[in-house]
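Only one protein chain is missing; all other protein chains are in place.
First chain written, first letter: the chains are A, B and C, and each begins at residue 1.
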Amino acid sequence: MKLQLTINGAEEEIEILAPHPNCRFRWNGTEQEASVELPEPGVYSILHEGRSYDAGVERTARGLVVLIDGNRFEITVRDPRRWSRHAAGHAGSGLETLSALMPGKVVRVLISVGDTVAAGQGVLVVEAMKMQNEMKAPRAGRVVAVHAREGMTVAAGEVLATIE
Amino acid sequence: MKLQLTINGAEEEIEILAPHPNCRFRWNGTEQEASVELPEPGVYSILHEGRSYDAGVERTARGLVVLIDGNRFEITVRDPRRWSRHAAGHAGSGLETLSALMPGKVVRVLISVGDTVAAGQGVLVVEAMKMQNEMKAPRAGRVVAVHAREGMTVAAGEVLATIE
Amino acid sequence: MFRKVLIANRGEIAVRVIRTLREMGIGAIAVYSDADRTSLHVRMADEAEYLGPSPSAESYLRIDRILDAARKHGAEAIHPGYGFLSENAEFAAACEDAGVVFIGPSSASIRAMGSKTGARRNAQLGGAPVVPGTDHGITSEEARAFAQTHGYPILLKAVAGGGGKGMRAVRSETDLEAAFRDAASEAERAFRSSEIYVEKLIEQPRHIEIQVLGDQYGNMVHLGERECSIQRRHQKVVEEAPSPLVAAHSEMRQAMGEAAIRAALAAGYYNAGTVEFLVDQDRRFYFLEMNTRLQVEHPVTELVTGVDLVRLQIEIADGARLPFSQEEIAWRGSAIECRIYAEDPYNDFLPSPGTIVRLDRPMGPGIRLDGCVYAGWTVPLEYDPLLAKLAAWAGTRDQAIARMLRALGEYDVGGIRTNIGFFRQILEDEEFRAGRLHTGFIEQFFARRKPAAAPSGLAAIAALVAALDHLSQETPQGPADRNGTSPWLAAGREAMLR
Partner (left out) sequence: MFRKVLIANRGEIAVRVIRTLREMGIGAIAVYSDADRTSLHVRMADEAEYLGPSPSAESYLRIDRILDAARKHGAEAIHPGYGFLSENAEFAAACEDAGVVFIGPSSASIRAMGSKTGARRNAQLGGAPVVPGTDHGITSEEARAFAQTHGYPILLKAVAGGGGKGMRAVRSETDLEAAFRDAASEAERAFRSSEIYVEKLIEQPRHIEIQVLGDQYGNMVHLGERECSIQRRHQKVVEEAPSPLVAAHSEMRQAMGEAAIRAALAAGYYNAGTVEFLVDQDRRFYFLEMNTRLQVEHPVTELVTGVDLVRLQIEIADGARLPFSQEEIAWRGSAIECRIYAEDPYNDFLPSPGTIVRLDRPMGPGIRLDGCVYAGWTVPLEYDPLLAKLAAWAGTRDQAIARMLRALGEYDVGGIRTNIGFFRQILEDEEFRAGRLHTGFIEQFFARRKPAAAPSGLAAIAALVAALDHLSQETPQGPADRNGTSPWLAAGREAMLR
């Protein structure tokens, strides 16, 4: 099946022709083979064209993070077959919640309900380990809710604001 | 609730009065407290009377193996509340299957269907890594099935014989 | 020897001390806050005592509770680690009063070395050079006279100041008058005081420190230097022994070592301590401060000298004499340490606490890892985000760097950001490899580094992994189960388990 990927911002397509462990896939127009195993949870061992790769995978709210030999790939996957079913999911349009990336104290709230924000715009400042962390809007949109108040202690993962 | 335990062959009783993390339990007639956490899968961290213990737990076919600071405890648990429901389980009477402890090749079969075996009696010899391993009957009983044949390669966990 | 020792600390240094206590047959008592119930130092210790809520002020900084724990558990001595109460003279004195041995110098020595002026005075008493300067306000004429004596560049600083306000570097006499005027008026605006003092400006200094070790009978040796010039926000991140500079100019070790011993002895110092120096580009060294405790970076000294500093700290606190003379100390090979932090080096080194979901650690020849983390552990947000100290030893500096790079490549921490990848870039850097280090290194490194592009072939692998992982989360019934099993993967997994 064909999957549309965004890899570190670049649009790519991959087609999986046969699953693991004797995987076949199409990439950049050529059909390729790879031996794929899962030796540990979250770790893929790939043998491809004679080379050996160990890849770590983490699932985050924004998509997948794949780490190979110190190289970090942030990847979102879109599955065309499921486009309609998943259209309201967080990978596409719709509401985007902004969650605390780390536990800490909210020291500044830079947005209000109704504000229009640009992607990357600073919206909140959270402090932890005596360091201040400015949280940025993951994408452009309109602020529909702000749950954070200055001085509030937040847990990791706690929803601080919602962008439409 | 009260639980009957067999710890390295000795019969014991423990009563759990409050669960983890602030555990209360009765042991040897005295009520005691312990802080209990599960930092890693299969690992319990226990603080008890000022001392700190890290205990590893494995579930095996014969019961639980608890490892504390290099000391190995083989434990079976019987839960009186559930006695009737579990009476047919493998912790009590009934059929006992004898499974290959390691993958290897069966080099000798020392029992036949209908034989009466004593606990600890050698019943099969499996070879792995050029070492021969004599498998012993886990308890006394009558052999109701022998699945192993000499020369056969067996996988770990494969049932080789059944004792009633 | 003590039967039980309490460690008034947490994290990797508590684990480090527990290891040596166990090797000495001494019971190890851990203390912990709410955030640390499942931390490794609690799990590894023989005994553990709860101190209080997570904020340090309510737990690890509570002298009363720590002494209560020591009494309750029968601790005969307390190891303070580094940070927290380790350089708190009041704590050392409270231990002395309570009849519990403080594993470190006397409270009097901590006090003597604790203030900047006191430490400078002791250093000067011991004949150690200090950065030339005045601690009091001066006129522009006096600044000119200072510069004529000590040479340019000089640094003008506000007496009431801080944060760079009212500070001016002056590189020649023609600039002095205007710079003084600007500094004074900026200081006046910022601090309502126009008083200015002067210091010799040391450009691109190296941070090189000397490990000293003394017993309670006036014997003291030095164990050579560590270079800690690679810093971010005045925090050391890479340390090595020997210093590449000292290795090339071996007479420096003896001169700095002797200066460090004299400064420490002037303060009546005993047990382990570190005298920090700044070294200028002409290899002149200046006393900076003394750390009256075990240093974070002590492993590199242990690796090149073969001594166990924690064991010696404990033995000395128990009244033992130094077991070796200066002449018996030998250095072998080269050691480097990287401080592995839960932080994002490419986002201003912001801390990245969270749960570690995946952990593969480097091992093998020449690798030493002092850590306090395990897979499944959540790095607490209340404390320093140091996860582990990774040290590599080899026969030469080049080989130690290669070994560290190999080890960093084996190190995989999932679920949080770390600076592991950043160290790989630092250690590949030509300036670093050439040993041209100074405290502004990282700033310059960021200015000159080229963004690292992933090798082109890797994108296909990353895409394949992402696609398979995506498919593994799908099942016809709905969301993936918690083990990520799917029909796509089940066959392979079974094959693997055979």
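In this section, a residue touches a chain if its C-beta (ideal position, glycine included) is under 8 Å from a C-beta of that chain, and two chains touch if they have at least 3 such contacts.
Predicted model, so just to flag it, every value in this text is computed and none were measured.
J.: Could you list, sorted by label, every displayed chain in contact with the chain left out?
T.: Even though it is not drawn, that chain still touches A, B, C.
J.: Looking at the full complex, which residue from A:13, A:33, A:54 or A:134 touches the chain that isn't shown here?
T.: Touching the chain that is not displayed is residue A:54.
J.: Of B:32, B:97, B:121 or B:162, which residue touches the hidden chain?
T.: B:32
J.: Mind listing the chain B residues that contact the chain we can't see here?
T.: Residues 1, 3, 5, 7, 12, 14, 16, 19-21, 23, 25, 27-28, 32, 34, 36-44, 46, 48, 51, 53-59, 64, 66-73, 75, 77, 79, 101-104, 128-129, 131, 133, 156 of chain B touch the chain absent from view.
J.: For review purposes, identify every residue of chain C that touches the missing chain, sorted by number.
T.: Missing-chain contacts on chain C: residues 15-16, 19-20, 22-25, 38, 44, 299, 302, 306-308, 311, 330, 332-333, 355, 360-361, 363-371, 374, 378, 394-395, 399, 402-403, 405-406, 409-410, 482-483, 496-497.
J.: So which bits of chain A touch the chain we can't see?
T.: Counting over the whole complex, chain A touches the hidden chain at residues 35, 37, 39-41, 45, 47, 50-52, 54, 155.
We take it that only the chains that are shown with their structure count from here on.
J.: Applying the document's contact definition, name the chain pair with more C-beta pairs in contact, A-C or B-C.
T.: Looking at contacts between chains, A-C has the larger number.
J.: Between chain A and chain B, what is the separation of their C-alpha centroids in Å?
T.: 44
J.: Measuring centre to centre with CA averages, how many angstrom lie between chain B and chain C?
T.: Averaging C-alpha atoms per chain gives centres 48 Å apart.
J.: Two or more other chains touching the same residue: where does that happen in chain A?
T.: Counting only residues that touch two or more other chains, chain A contributes none.
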